[in-house]
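Mind looking over this structure? Questions follow.
Just one protein chain is left out here, and the rest sit where they should.
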């Protein structure tokens, strides 16, 4: 078993089954040394787990959990594309899109659900650049969407 | 004539005249091997063709057509920057911004207008990573904006 998958196990994290893209695109593209992972929703068992808007129908706790779940899906997609997560050298950048009302202000706290997970899994190599923004709506009504760029090799 | 331009012709697609950036930036920057194309609107003859919001004043059919038109403009800008579209090795990533209401959920279907076009033109090399999100508004009231990253060379 790989180093990073051992780490996932020790954190009691299980990667979800990868979801099929909702349309005519692919989950991952490698343009060496970068791996671009398509925007992931908080999918679980083929359904979006947390739907609605932050500042309205979704609590901060649910938003954080949604972001965390997006990152689990990012890792699952990266594993499917790379064969082994040990090919990840570092997480370069994530963009966190939060479905949010005009008066919502805690986007960083929500996207921490994704950031904290990747830093827990990859350690210093998980420390990434980031943008977190509020959007008017997301595919299938998801509360959060996260995309990622990794540096890969080896 | 280039291979890709022959393909455009066989698909009965005509690249629009490239539009001038609305501000102090450029349509394309090459940081080899990547070509970054600025966010394109559904411009035609110097005007934004489809304005308004998905979920309100713009139908799904119009939204798909807007996304398709953004991708035509992306190809036109890439051609102007590269000289020949045959320098494109693959489409790496697109981000599709859909001007959408809070209850809109069909962003993937809309951005397929762009994804389907680039896959039709480039084949397997057109299969890209992607994020599709809903935004509160776009420049000049456009219904859709799409940006792209290509791998180029040769």
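We just call them A and B in the order they show up, numbering each chain from 1.
Rule of thumb we're sticking to: contacts are C-beta pairs under 8 Å (C-beta built on N, C-alpha and C of every residue); 3 or more make two chains touch, one makes a residue touch a chain.
Keep in mind that what you see is a predicted model, and the values were worked out from it rather than measured.
**Student:** Looking beyond the chains shown, say which of B:62, B:95 or B:115 touches the absent one.
**Tutor:** B:95
**Student:** Tell me, which residues in subunit A touch the chain that this view leaves out?
**Tutor:** Touch with the absent chain occurs at residues 33-34, 55, 90, 92-94, 99-109, 111-112, 115-116, 119, 127-136, 149, 151.
**Student:** List the subunit B residues touching the unshown chain?
**Tutor:** 21-29, 31, 36-39, 53, 56, 95, 97, 99, 101-102, 135-141, 145, 147
Rule of thumb we're sticking to: only the chains that are shown with their structure count from here on.
**Student:** Roughly how far is subunit A from subunit B, centre to centre by C-alpha average, rounded to an integer in Å?
**Tutor:** Computed from C-alpha means, the inter-chain centre distance equals 24 Å.
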